[in-house]
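Before any comments, here is the structure.
Omission of a single protein chain aside, the complex is shown with its protein chains in their original locations.
Presenting subunit A:
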Amino acid sequence: MSETQKVKDPTPPVKESQGSQVVREIMSGNAVISVLAVVVALVIGGILIAVTDPRVSTASGYFFADPGATFSAIWSSVSEAYGALWRGATYDPTARTWQGQLGIFETLTFATPLILSGLAVTLAFRAGLFNIGAQGQIILGAAFAGAVGFGMHLPPVIHLLAVILAGAIGGAIWGGIAGFLKAKTGAHEVIVTIMLNYIAISLVLYLLKNQLKDPTSTNPISPQMDANAMFPLLLGPNFRVHAGLIVAILAVIGVGWLLNRSTLGFEYRAIGANPKAARTAGMLVSRGYITVMLISGALAGLAGVAQIAGTEKSLDSEIAGSIGFDAITVALLGRSKPWGTFFAALLFGAFKAGGTSMAVNADVSIDIVAVVQSLIVLFIAAPPLIRSIFRIKAARREGASA
């Protein structure tokens, strides 16, 4: 993307609904805003850590007698918390076990499904669709993968490949429904995907009580996946990081190629940026909506595979956690670029991995992580806020389209 100021000669018409234009701007802003959003969110998180720390409030009791004590209390409180977060997410020499020292691999483990589902959101967005339904697609992907993973017994490698394929298909079906309805009836994909999220969770709960239930358990949980159906662990049994990470990295490269190099991606981007011009140029906009949602759903389905065949081993109704929703933030933070999404997913993986260590070692509530994540969303969604904080000139688009 060129960083030159973009302006249409006669300023653009108010054709696209104002709302989607705003979202478009949010999703395609530049990386600087992303980085600053993270920084500001961390600063505010730091303030929260400080004000909730009893040491700081004690020291502030005699603030006027010894202001330095307050500041040093603040410093030690915040630096301990973020220090613990950082070490927990990367390398912690103070941990008792050597496995525990290498938090970086936990970060990668958590990041794996986020990368895949973040890509799902990113890809759909580039074609102009807001796929809010990664959650449902992950659940369906995991359910399909599970059905093949514990329901069938196949030789090594083949079994895993079958599981991956099944998961992709599951997700693709769920995404494809939204794409199909959008293309054929104009039903807004945001509404449809949100509804499909609910349906997915209910459907899986039903299946877990019936067809997919583990007969030996009283809980709605499936049997365990075959060993052959699991992603191999990349670093042996001491670490959870699994081959799903390789799938995710391949997916980043694949989606990057698709978007930037392929004719299909050219169509998607054209449809996303100006569907009318795309149609006039002979592109089939409705077919584009369907296929992009199929691929997007498949990517989210792979995130479901990463969950069930990477870490969870069996299916339950919590299989997707909050991944499908974090995926939206990840794509947002990654500016809907494949590698941007990758790094944003790493960051969120780090938050998850480091959050526990922060809670344990610095005695800071793990909720702070959720707060920081929410603040990131807030700041990305409100670029003018970040701009005014950092006095970045709003010379870009809004200047022009005002």
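Some observations on this one:
Definition applied: a contact is a pair of C-beta atoms (placed from the backbone, for glycine too) under 8 Å apart; a residue touches a chain by one contact, two chains touch by 3 or more; residues count from 1.
Keep this in mind: contacts and distances are computed from a predicted model.
Of "Fe-S cluster assembly protein SufD", "ABC transporter ATP-binding protein", "Nitrogen fixation NifU-like protein" or "Lactate utilization protein B", only "ABC transporter ATP-binding protein" is the UniProt protein name of the chain excluded from the display. Within the complete assembly, A:261 is the residue of A:153, A:184, A:209 or A:261 that touches the hidden chain.
Among the residues A:234, A:273, A:366 or A:382, only A:273 touches the chain that is left out of the figure. Checked against the hidden chain, the listed residues A:284, A:366 or A:382 yield one contact partner: A:284. Subunit A residues in contact with the hidden partner, per the touch definition given at the top, are 2, 4-15, 261-264, 266-267, 269-270, 273-274, 276-284, 393, 395, 399-400, 402.
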